[in-house]
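All protein chains but one are shown in place.
Chain naming follows the written order as A and B, and within any one chain the residues start at number 1.
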Amino acid sequence: MLEVKHLSTSFFTDDGEVKAVRDVTFDLFPGETLGIVGESGCGKSVTAMSVLGLVQRPGKIVGGQILFKDRDLTKLNSEELRQIRGRDIAMIFQDPLSSLNPVLRVGFQIDEAMFAHDKIAKEDVPERGVNLLKQVRVPDAQRRVKDYPHQFSGGMRQRAMIAMGLSNRPELLIADEPTTALDVTVQAQILELLRDLNQEMGTSIILITHNLGVVAGLCKRVVVMYAGEIVEEGPVEQIFESPQHPYTWSLLRSLPRVDEKRHERLKSIEGLPPDLIAPPPGCKFNPRCPFRIEKCFSEDPPLEMVGTAQQAKCWVTMKRAYAEMNAATITDTRPGAASGVRPPAELLQVVADLRTLEEPEVLETLAENPQLLEQMVSEEPAALEQLVADHPAVAEKLVTEETAAAVDGAAEDEKSE
Amino acid sequence: MATTITAPPTTVTEYAGGTLAREQVSLWRDGWRRLRRNKLALAAVVYLGLLVVVAVIAFFWTPYKPNAIGTCDTYAVPSGAHPFGCDELGRDSLSRLMVGTQVSLAEGVGTAIIVLVVGVTVGLIAGYFRGTVDAVISLIINIFYGIPALLVALVLVVVLGQGLLNIMIAISATIWMDMARLVRGQTLSLREREFIEAARASGAKSGKILFGHIFPNAMGPIIVQATFVIPIAILTGAFLSFLGLGVPPPQADWGGMASEGVAAIRYVTHIVTFPSIALSVTLLAFNFFGDGLRDAFDPRQKR
Partner (left out) sequence: MTRGTLIYIGQRVLLIVVTLLVVSFGVFAAVHSLPGNAFISEHLHGAALASVLHQYGLDQPIPIQYWNFLKGAIHGDLGNSFVIQGEAITPLVLRELSVSMELGGAALIITVGLGMLFGVIAAMRQNTWVDYLLTTIAVIGYSVPSFVLATLGILLFALALPDWTFSLFGTAIGYPLRWQGTYGDIVQLSLPAIALGFYTSGQVTRITRAAMLDVVQQDYIRTARAKGLKSRVVTIRHALRNAMVPVTSILGPLVVSIIAGSVIIENIFGIPGLGKEFVRSITSHDYNVTVGVFTIYTLLIGVANLGVDLLYTVIDPRIRY
């Protein structure tokens, strides 16, 4: 029903082109529920806005196709797009307080969505407005259509938003973080409501969220986005069972789990999402990835099949990571922790900086950061040799049995490669 | 700052004051940089500078004596000898226009100073002492907001008499409230800050805290507000003159000249034209300058 092909959307700011969505491809079948997950700023909302043609200046769709029932939405003019918005594809937004107009009555805001299109007969609109509110379980709907948004509670506002979205019986409902601003019990009710709508009315749903738990409760299939790209895609159970992209793996680890006996400290993903104006070379997740290899710093991996109906965009994949690390569980998610691979530029820069310093200062720095020397030994022996040439005293620090052995080993590795 | 506080030793205050002073310095420097980039505001500054020069020159030299009657024919049109023509009494319009600059600038700046003194004092007192004092002052401010401004000025000019100082007082009475309200708000928020608490704890007197600590920290918005007082005051002054209640004749001023020009409009148009242009451009310049100053120094307004 919906096919997004190689979609790219950019924002042209004073600082440069922010590539918010790059080369995103996914599809959606009638009646299906798809989750799009990722941290804020990963491009999931921009993807949804692009589908509806709601991207505002300085943003622009710069490439790709969005096929909705075989019509390319990117080629439509603004009036044709307007007729699809709210009629065939409806969208509901994160914060129901700021997303409802404070000076207009709730009932009016629902009715006007129907008046804007000719799908519902004009004379049926007021009655349908009330029925919709009843359908989304707003109590005393007859009276509450005359209320203003501020007179509704948070959960009721979101129900009203959903009623508004459903008013024209759309074929596709895009829900952008529909539960984020709500408290947990209300979250569950809203999700249940969406699930019922999908099952009873056959409305396709795209659920956009940063919360994998919400996806698990509603969706059949999930797309994981990072830095504007799809990094993993597949059936929900499969991805929860065996995520293959380290980012998905980290996201799942950050979920609090009820079934866990021992309360582990919640692990958040170390580091920040990359700068979308000048992203790092290679895989965009490399600065934060615990399992990176050298290749990740130079070449961008393609999105490849990693299992039945599951795709991931990774050189390593979790399967290989577990195997090579010879471990059943991996706990340390710090950048490069598991593989020990430092970004080449970073370590070389450290060595270059050290070479410019006076010898006592160099020794002091090395004494303060004991792991630095180890990293140099294992990753950049050539640079370390240069440092030793400049500052012979550093060699003394190396002459402990362990490190000396490590240097020898590393040097041999170097030769053998 | 250290001298304003006597005993006991006040390292905390001095430290806080010092940091704040540095913040202020960089704030001013940034502000000036932003102001310099605003071409419209810069053009306004240049124009206003020229206006001040003209006003100063007019003290020592004008082409003719501004009040000398019969330097040429009644309603003489502009010519080489009288570039801006002459008025009903044959007085040289250029000379009168130059002298009128002094009146407008004096009205504008003088009123701004009065508003500054009254508004800041009243606002500081209301904001600092709060309670009953604040309630009474706020009531007075509200009453002043509820009366027609120009009419108050007219009555005051009649009651006080038509001198330049009286006119400035009369205009001030109609526009001091905005300044007082602004300073009151600033004071209410500043008085809760740590460095004020510290000064109070160290036994500084209220007056010292108000004028030594709170006032300097509210400077930015106060100066911007004062800048906007100037064009309003000049405009009100011109209105008064236009209605015949401005500076007493034969003293030349733009509003009065425009009024004479309107009276003569069926015969000649140059008399009303030049003072009208002078007034309009000057008010425009002050408004552009004020806008530039606000954008540069009042971060809350930044877009």
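Note that in this section contacts are C-beta pairs under 8 Å (C-beta built on N, C-alpha and C of every residue); 3 or more make two chains touch, one makes a residue touch a chain.
Treat the numbers as computed from the prediction; the structure is a model and nothing was measured.
Participant: Looking at B:Asn166, B:Ser202 or B:Ser276, which makes contact with the chain not pictured?
Facilitator: If we include the chain that is not displayed, B:Ser276 is the one touching it.
Participant: If I consider the whole complex, including the chain that's not displayed, which of A:Glu3, A:Glu39, A:Asp95 or A:Glu270 touches that chain?
Facilitator: Looking across A:Glu3, A:Glu39, A:Asp95 or A:Glu270, the contact with the absent chain belongs to A:Asp95.
Participant: From the listed residues A:Thr25, A:Gln65, A:Gln83 or A:Gln238, report the one that touches the chain absent from this view.
Facilitator: Only one of A:Thr25, A:Gln65, A:Gln83 or A:Gln238 touches the chain omitted from view, namely A:Gln83.
Participant: Write the list of chain B residues that the hidden chain touches.
Facilitator: Its contact residues with the unshown chain are 139, 142-143, 145-151, 154-156, 158-159, 231, 235, 238-239, 242-245, 258-259, 261-262, 265, 269, 272, 276, 279-280, 283-284, 286-288, 291, 303.
Participant: Name, in rising order, the residues on chain A that touch the hidden chain in the full complex.
Facilitator: 52, 54, 78, 82-87, 90-91, 93-95, 98-104, 112-113, 116-117, 148, 150, 161, 164
Basically, only the chains that are shown with their structure count from here on.
Participant: Could you please state the distance in Å, as a whole number, between where the Cα atoms of chain A are centred and where those of chain B are centred?
Facilitator: 56
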